[in-house]
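The complex appears here minus one protein chain, its other protein chains still in place.
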Amino acid sequence: MAQFNLYQEESQPTPWQRTWQEFRASHIAFTGFIVLGLFFFISVFGPLVAPYDPLQQNIDALLVPPSWEANGTISHLFGTDALGRDVFSRILAGCQVTFGSAILLVLIAMLIGVSIGTVAGMTSGVRSSVINHTLDALMAIPTLLIAIIIVAILGTGLVNSMWAITLALIPQFIHHTRSFVRTEMKKEYVLASKLDGANPQQLFFHSILPNMIEMLVVQGSLALSIAVIDISALGFLNLGAQPPLPELGVILADGLDVAYIAPWNVALPGLTIFLMVLAINVVGDGLRSALRKRLTH
Amino acid sequence: MQILIRYSTLFVLTLLVLAALSFALAYLFPGDVLVNLTGITPHNEIQREALIRQYQLDEPYLFQFLYYVQQLLQGNWGYSFISGLPLRDEIAVAMPATIELSTYALLTALFLGVPIGCYAGLKSYTKTDYTINSLSMVSYSFPVFWIALVFILIFSLELGIAPLSGRVSLLFDVPNVSGFVLIDILLADNIDSGLAFVDALHHLILPTASIALISTASMIRITRRSVIDVLKSPYIAAAESRGLSKRKIFFQHILRNALLPILPLMAIQITTLITNAMIVETLFSWPGIGNWLIQAIYQRDYPALRVGMLAVATVVISFTILIDLFNRLIDPSREKYERGAI
Partner (left out) sequence: MQTGLRWLWGLAGMMLLQGCDKAEREAFYQSGIIYCSESNPVNFNPQTDTSSTTADATAHQLYNRLLNFDPDTGQVIPSLASSWKVSDDGLVYTFQLEKNVAFHETAYFTPSRPFNADDVIFSIDRWRNDSNPYHPVSGGRYPYFESLGIADNIFEVRRINGYRVEIILKREDSSFLANLATDFSVILSAEYADYLLSRGTPERIDHYPIGTGPFKFVSYRKDHFIRFDKHENYWHGAEGNSEHLIYDITPKSSIRLAKLITGECDAIAFPAQTELDIIVNREELTLSEKPGLNVGFWAFNTNRPPFNDPSVRRALALAIDKNTLLEAVYFESATRAKTLLPAASWAFQSDAEDTGYNPVLARKLLDEAGIEPGFTMTIWAMPVERAYNPNAVKMAELIQRYLSAVDIQVDIVTYDWTTFRRHLREGLHDSVLIGWSADNGDPDNFYRPLLSCGAIPSGTNRARWCNREYDQLIDEALQTQDLVRRKAIYAEVNRLLYNELPLVPIAHAYRYQAYRNNLKGMTINPYGGVRFAGVTKSL
């Protein structure tokens, strides 16, 4: 059955498809996307691929250099550490711990931040103004400080450091959600829904949320890069994950003791964190400019 | 005027919230509330009773808190549990060191980041812009603790260009007057100031560079974005069509309008900057507040953590609010608290 078609084109891309097209057009962003996908793959399947148990000590193979050095062996691709543990397996496991917990905590922070931000954005008056101002001010407190306080109360550990970072990320989501909801609430399509008799829940889930997802993806990518750096920084400072848990910052701190005789123990985990953060930032940046292009066209 | 009043109320309110948090910490931290609050371990029951009465710990929480705030304002911040020294003195030494380091890093970031960012913005979507943009993205992604280690490895150990620890060689006994080492050296009577100044500059290189690398990158990105946005605005097209010279357009129209929106973004930078400074301090044995707080947590020095948290948060928030206020004063048309992405 022939249908009447208003448009000339065969198909009309959805906004998401258009963003994706813009995104793919940038080679750098797309490369970053693939690297990020790789990290994602590693953090899900890494331990299955890993040649050794990351905690397996091997007293006969202490500080074996990486395979590309003169006296390295192929059986330990990235060499071994001071306890004879395979650095490659440790880094794979480290990606899982660091990246996995970062994603998890960003999701939690997003969920909480969006809920509070929406309430704050949809209500107005003195109450929300006081909350907003205090929140804005408290947003400036450094994560490291929050982490130190939480560690002092609850003790060290990966989970405690995750709480600290989540707590530090929430205000950012609240802030953006709130101002986003504020501006959307003033728009006509929301007014139209309101006139149709939509209650606040329907208003949020059917009108505002679908429009907010792009903002959330962009903010999420920013938060993710902060989360990865913070988790590994806390691990590095011995305030987060504790050895022998293979978290990248912890592996780096461990390697510091043998930095002179086995520099790969410092270089490789550091490089991994750097690549992970770079990939996240490249993707985030690519997404933002793709969005910007779509909106200006 | 009204703005000033609004901001002062906000400032005082936030400080009260912080003070309440810090007071609550004395109860939340493990161990004895009295010790957490005062830092004094009573030797016997009589002394304990006396201290409890003095700090009004037998009264309702509200009175305890009021007394606590009163003590804070009077400068009685309690004692370190480990060293037994008054915390106010310790913080008075450590805090300026962090502020000093952050200031130099921030200045470096401003003096490098803004011009480079402007340049990239003006040349937007050319090869130069593309290179600058990519490089800034790379250096923005460095974990600060790792890049500091790499710097130590290259510049201290391999090349021997810069020392890796402290603010000045310990052979110089620099008396602590202002807390800012460069100023203190110039004020000092007992040492060879010229020699010490050069030595202190050498010590500044690596820690400043580690922090500034990341801050400069974000400064470049912010400035570039802002310049590009301004370039698109109609008044630039108008100025061009009037035949103004490129120089004139840049200095009269672009620069001012591009720099205004950067200011509120700097407020978020302060937090990142101080966090990075605090991490870098531990690697370069810089005697600042970050190093001090991390030692305090290793040593479980709860009174120190309680006050240290309050002090750092107060400094950061004061700066943030000040920048916001300044921004509102010079540009009242702006939305308050505007923040953006880098």
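Should a chain be cited, it is by its letter among A and B, assigned in written order, with residues numbered from 1 in that chain.
The criterion applied here is as follows: contacts are C-beta pairs under 8 Å (C-beta built on N, C-alpha and C of every residue); 3 or more make two chains touch, one makes a residue touch a chain.
This is a predicted model, so every value here is computed, not measured.
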| item | value |
| --- | --- |
| Candidates A:Leu104, A:Ala192, A:Ile213 or A:Ile261 - the one touching the absent chain | A:Ile261 |
| Residue among A:Val35, A:Leu62 or A:Met122 touching the omitted chain | A:Leu62 |
| Of B:Gln56, B:Ser124 or B:Ser193, the one touching the omitted chain in the full complex | B:Ser193 |
| Listed residues B:Thr108, B:Asn291 or B:Asn327, member touching the removed chain | B:Asn291 |
| Which residue of B:Ile185, B:Ile289 or B:Val307 touches the chain not shown here | B:Ile185 |
| Touch residues of chain A, complete complex, unshown partner | 55, 57, 59, 62-63, 82-84, 242-244, 256-261 |
| Contacts of chain B with the absent chain, listed as residue ranges | 82-83, 85, 93, 152, 156-157, 160, 163-166, 169-171, 173, 182, 185-187, 192-195, 197-198, 201, 285, 287, 291-292, 295, 298-300 |
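Keep this in mind: only the chains that are shown with their structure count from here on.
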| item | value |
| --- | --- |
| Intercentroid distance (Cα basis), chain B paired with chain A, Å | 24 |
| Chain A - residues contacting chain B, complex | 28, 133-134, 136-145, 148-149, 151-153, 175, 218-219, 222, 225, 229, 232-233, 236-239, 249, 252, 256, 259, 263, 266, 270, 273-274, 277-278, 281-282, 285, 288 |
| Contacting residues of chain B [partner chain A, same complex] | 10, 13-14, 17, 25, 28-30, 134, 137-138, 140-146, 149-150, 153, 267-268, 270-271, 274-275, 278-279, 282, 290, 293-294, 297-298, 300, 302, 305, 309, 312-313, 316-317, 319-321, 337, 339, 341-342 |
